[in-house]
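Of the protein chains in this complex, all but one are displayed in their positions.
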């Protein structure tokens, strides 16, 4: 069987192609997407060549879908089930998973398969490894359009707060308030932060940042952000800095606004630059207990189920992130190009597919 | 100089007495209370003799006040400062403080001094050890009447959530929704819980529990609470159980509704009973990784400052706990007796003193 | 194909039986044991009926073996490989494994399959689920006879030290110095304990306890162990208590010798008694931060590989545990009965099988 989808043809080039449908191993599932969203990593992958050359690979790793087929060893899912498919689908038996780092199963980042080294969800059908462990049932009381945010934006953003080990009453700075950074704000807020300084400039993002718990939005266009944060904290700095934007130089700012004993939690994909440069003096000549934690979000079923409960109980609303909605499979291309253009009123587009 | 105050005269007996004013050591402060609240532990202490015999000891350990005198080594506070005085005022240099357990400075529970082994705050003046470390400035933007809740109710209740290690998306049961339990609810919610089942029966408490983040109130009068919780969790139980009420037998219920790998966080003062009984089978014959954590709240300045930021940023409102307000120093007695009587519309009374 | 083995026929009864050989699923392996050891849980299971009725179930869960067959999805193992098979073989994709508790995959204790709810290794052939995740290659430089200890005794005993969170310079008491308790001693020592008080009485065990790092052996026959420990610690008690023996009442002793802020780590299978009773006063009326952690050992490949490196580097010698050695498949019965009789010179018997 042939399936159609939107693919990266090579660096800088996308197009609609047909490929042989994936096969379903005994532990696997084949899923048809019903809601998808393009991600800025798709943009990095195609137009910046961030992960190197790829040809004829279906893009996309954020999807809600319907199970079309399951392997003979799959127990908990069946054809017709409506499911959340996390962007990160680990090999759960791997050594790194046993070590507690399933997202690095096989090798570093090995849990990130879709549109990385395997066909993604911008296709009529896509393959999910270890279905029982990597699919989550979409609860009836969650809007599938909102739910697609959980697969990557929510889990990635909130992981920044986890990496920074946010504690009750902590003062936090979040650098970057695109869709991931907004979820870093939400994560810090959900984990008990008091003051949350969100660094960004676009009004639409600033608005959602405040709705997600930011107590103040700091505009980097109005002055050095380190100085702005220190001015608000009696020169003491913050307990945690979450990095969800910027580049390799952002870490220097983060270190400079951090208290001794504080921590950075970064989920930013660093696409370029040879070094992340940690300023020696501000890092207290290597003796200040300013932790630097950075990593790919966890994935898998349990993660999705837990995040879904935050939506079900009304404690977190992923729908706020969605600024643009498209209808129809073929609109994937338009949505992706919108993501590439990044107009000032965009947080996140979704594409709803009615089969 | 003589000072007047409301004292425990002996087990079962309170009265107004005069005593010599405390002396102010070089690190200490003398404080005049401006808002105080009675605590159910005052009731245990006096009418149940829970900590043994005491005579002519001023009661009370929840106060906002004004600094009247400081020792010559005190740097950060001066006469006239409006301050929050935590119920727990550790000796910060002690070995147990260095081990990370300042609340047990000197000996187990040694950080709990007021109305335990030292005169409390139901007096015209009271003594605070290590003033720089155990006082916190009352921020201008916090109502002192609300702030008195931080000194014990807030910090104790939220410590239950800390002890249980509540994580993003956890399902939590809170047993007991008196003023401490309500703060356990608030703490669980602030730390990222999704479903929070609050066990209690009084409508006034149920109302505040929901405002603090409980998703459902379970009435123990309507059936076994273990069964009620299991029914709501597909028989799987919850990730965390916070204990802020009940007695030694409550732990058996908590264990029975806990998932393997879950944790109990208890802050309940267990006043009677020879044993806390952990049911062997439900505890998975000792092999289920159901952690049991129980302890006295941390105290001191940093703790109060951090909790205050939650109020300042609007993320937590301690004022919801206050159902009864008295005016005047001499009303301490009436407030205490109200606490003893515990009418159904009571959460917490306060006494405001205008000198 | 029929295979022969030593089975539990019913409570109180063992015998040699033949059964149909297990089938090998796509992820699985079939293994022929080359070294096995009986475990005291086999004794509990058969003669105390600790896990309830079982009929015609092959016993045994400690084995070194040779891979005879692998499923078609197995990548890292092949026929002929010499392997360590952990007693605990989790389902790594399960929700509980994703939560960090693989030993409870499926349900509490669900990772413990052999001779619990599945045929064990006292047979000509046995089945291993998720072979890539649950087998470990036996390194050439490790004696297979010693290595069989890693599968359960080592990992279980050391888990007690992990559960108790032993830190550099901690003072530790280990209650019980059978083969698991001796490994608790070794674990505490490897994790940095200074004083290690090992509670036991048999000379052979006392000798190995000292070789494994115990600084003193306390004989419970010479007086109350709580008093003996307090006498050695200026009445302060210890930082950690590891429980690897005794019964439900042992926890009371452990709590009584623990400092505030200390922790119990228990790996004891509690076979009888309705309640584990925590003494209220010694538990500091529920406010002393005396943690109670208890759980089944982790299992799986990574665990075995890591423990094996301790042997390879000469930092831990499991061979010290082996006091009795049998040769021949049929000697399993004699070895098991020896374990049942528990003569005073026994720590652990092994059976070496030459096919």
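The chains carry the letters A, B and C, assigned in the order they are written, with residues numbered from 1 in each.
In this text, a contact is a pair of C-beta atoms (placed from the backbone, for glycine too) under 8 Å apart; a residue touches a chain by one contact, two chains touch by 3 or more.
As the structure is a computational prediction, the values presented were derived from the model and not from experiment.
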- request: Please pick, from A:82, A:118, A:291 or A:324, the residue that touches the omitted chain in the full complex.
  value: A:291
- line: Filtering C:22, C:111 or C:187 for touch with the omitted chain leaves C:187
Task: Check each of B:5, B:179 or B:300 against the chain that is not shown and name the one that touches it.
output: B:300
Field: Sole contact to the chain not displayed, among A:16, A:220 or A:269
entry: A:269
- line: Considering the complete complex, of C:13, C:78 or C:315, the missing chain is touched by C:315
Query: What residue numbers in chain B mark contact with the hidden partner chain?
result: 25-27, 73, 92-95, 97-100, 102, 130, 132-134, 300-303, 305
- prompt: Touching the missing chain, which residues of chain A?
  reply: 96, 99-101, 103-104, 107-109, 248, 251-252, 260-261, 266-280, 283-296
- request: Spell out, residue by residue, where the missing chain touches chain C.
  value: 158, 161-162, 168-171, 187, 189-192, 194-196, 213, 215, 306-307, 309-310, 312-313, 315
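Here is the rule we go by: only the chains that are shown with their structure count from here on.
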Query: How big is the gap, in whole Å, between where the Cα atoms of chain A centre and where those of chain B centre?
result: 39
- request: For chain C, write out the residues touching at least two other chains, lowest number first.
  value: 99-100
